[in-house]
Every structure is written in structure tokens, then in C-alpha cells.
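Questions regarding the structure given below will be posed in turn.
So, chain A:
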Amino acid sequence: MTPTVTRITADGIYKQFHVRRVLKGISFTVEKGQSVVITGPNGSGKSTLIKILSGLLRPSKGTVQYFNGNTPRQPTELLPAIGLVSPYLQLYPDLTAKEHLEFFGKMQGISQPFQKGLQLMTQFGLKGREADFMKTYSSGMLQRMKYVLALLHQPAVLFVDEPSANLDEEGKETVYALIREYKHDHIVILATNEPQEIQLGDIRVDVTAQ
Partner candidate 1 sequence: MRENWWKYLLGVWMAVIIVAAFLFTPTAKGLGQTTRVLYFHVPSAWVTTLAFFISAVFSVLYLMRHQLHYDIRAEAAAQIGLIFAILTTVTGSIWAKEIWHSYWNWDPRETSIFMLLLIYAAYFALRSAIEDPEQRARLAAVYSLLAFATVPFLVFVIPRIYDSLHPDPLINPDRKIHMDVRMLRVFLGSFGAFTVLFYWLFTLRVKVLSLEQHVLRKLEE
Partner candidate 2 sequence: MALATFIIGLLNPDTTKALIATSNNEVGQNIYIVLIINLIIWAGIFFFLMSLDQKVKKLNERIQSLFNK
């Protein structure tokens, strides 16, 4: 259902905003079954790199390519292969959890999205809140809901920017367990500075490195 991606290569990624250079030539390769952790001080461009890798931003220079085996994926095929959890991806405050699941699920062509979503919501401890509007959710619940929606279509590549943002201890444990398990069959790319989370990555990319 979701297109398989076995390798991602980033080659010489540059990005500048206004006249400020944020990324200065980032290159790496990640294979299926591996995870990448992107590190760097605040404002150094971790989120920018995530946005570029997921296709939300165009790099000023350099390329990102997704491969299935040795055949590169076309840019139009990428969206269904990507799941992204991050602080700048917001949910619609005036839609309920159920409506989100149905909207996201139908857009991605998933059959019975609500049943699948319900399982994930149970896993993330959100059971019983399906009919509530997003504006009534706490920030921690919103973060959990973002995981539910990002995982709904079982993406080949999961991006997580600040995995434990707004989460309590229990939530963190759920997320770490999920990432450890998910990277076996997929590619996981994290952006974080927490020592505990850096452990989750097989490849480390420092955005400040030249």
C-alpha cells in the first residue's frame, strides 16, 4: 500500500534563509532498518533539515533521493511514503480525533481508517477521546495524536522532530519503544538533543559539521 523505500541519500544539502546560511553541505545515506539522529544546538537547522528531507522545503543546493532498490522514487510518489511528527505540524483545532482519522485515512486511501486509528490511539493512551475536538486536547495529548496520524498509513520513512516534546515519562517510554521497533522494517529519522534519544540512532548527523 505505502511505497517501499530502502535507501535515502542526501547529497550536499545547503540552505540559506535571507542571507543566513543554515545548512552547509549535509550528506549522508541511510538504509532500511537503520535510523538517523540529527543533532545540533537550537537554531542550527535541525528542523530545516527534516523539512528538506521530507520535501516540505526546497534546498538552496543539493539533492535528496529516495530509492526502492536501485530505482530512484519520483518526487510525486514520496508523500504516501512519509510520516512526520513535529512541533510545526499542527492539527485542526476544530476537528475531532475521529474526523482527523477519517480525513487522513481517506486521503491516503486506507480502508477502515477509524478502526486502524483506534488501535493506535489505544496504544498511545488516547482511548475514549475520539469524539473530542483537538482544541480540548492538552499539548501532551496532541503530541500523541500526531504519532497516531503519522503512523496511520505505516509510512516507509518516519520523521520525528523532537520525539518527546510535551510528553510525560510514560509517553516517552511508549515513543522510544515504538521507534526501536519501527526502525527494524522501516527508516526512522529523528532530530533531537536528548542523550537518551541520541542512543536510538544508528547514524548521527551533526548539522553544524561542514
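Basically, a contact is a pair of C-beta atoms (placed from the backbone, for glycine too) under 8 Å apart; a residue touches a chain by one contact, two chains touch by 3 or more; residues count from 1.
On how the list was made: all candidates are chains of the complex that A comes from, given by their letters.
In this text the structure is predicted, and so the values were computed from the model without any measurement.
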Whereas the rest of 1 or 2 do not touch chain A in this complex, the one that does is 1
Which residues of chain A touch candidate 1 once you look at their complex with the stated criterion?
16-21, 58, 60
